[in-house]
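Below is one structure; the comments refer to it alone.
With one protein chain withheld, the remaining protein chains of the complex are depicted in position.
And now, subunit A:
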Amino acid sequence: MGAVVGTLTMGERTKGERRRPSRDKIDDDFELSIVCHRPEGLDKLEAQTNFSKQELQVLYRGFKNECPSGVVNEDTFKQIYAQFFPHGDASTYAHYLFNAFDSAHSGSIKFEGFIMALSTLLRGSVREKLTWTFNLYDINRDGYINKEEMTDIVSAIYDMMGKYTYPALKTDTPKQHVDAFFQKMDKNRDGVVTLDEFILSCQEDENIMRSLQLFKNVI
């Protein structure tokens, strides 16, 4: 009985005000779901990146197949990346990676951002690659990498390994790794690594230089 009275009263009141916000909300959701981002023209992208037209076409076809709406949000990104590392937990590292790709901090990666990052990583100069990596490590984008940031990154990487490793992971393995890193990179021993220090130290290391050339033929 009470229910019957309730519905009657609700119908009379607030026909105007109450309904509109809900309708707007529905419309907003509706709009979000049909919005799809289209990238700028093929020529423009070709000019901005180091990829050829065919390569861009292939990349876009794959991207559009996976994300018909044209954008990748963080959850999808984490899911995709996690599939490559089934042994451990890739979500933390994927989060940092997402932030590195999403240079505009919009919360979603569009095709242009995706392509720019790929172009830098695969076809860019050594300096560009190292700058991108520095930005990855510099979580708060203040221009310095401190020990906490580095520890976060390294722990995230070790998380991807999972539990079953040989030799077994100890609790202070990330810390030791970070210490070794700072030993190498921090020239003036001020506890932080700047971009110049980073690039200089990497250029001195032959291993790193050689490895940077390995990924040229990924596409």
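Just so it is clear, a residue touches a chain if its C-beta (ideal position, glycine included) is under 8 Å from a C-beta of that chain, and two chains touch if they have at least 3 such contacts; residues count from 1.
Simple rule for what comes next: contacts and distances are computed from a predicted model.
Matching "MIF4G domain-containing protein", "Glutamine synthetase", "Ribosome biogenesis protein NSA2 homolog" or "A-type voltage-gated potassium channel KCND1" against the UniProt entry of the left-out chain gives the name "A-type voltage-gated potassium channel KCND1". Touching the chain that is not shown, out of A:91, A:133 or A:194: A:133 (per the contact rule at the top).
As for the chain not pictured, it touches subunit A at residues 54, 57-59, 61-63, 65-66, 80-81, 83-84, 97, 100, 114, 117-118, 121-122, 129-130, 132-133, 136-137, 153-154, 157, 177, 180-181, 185, 198, 202, 207-208, 210-212, 214-215, 217-219.
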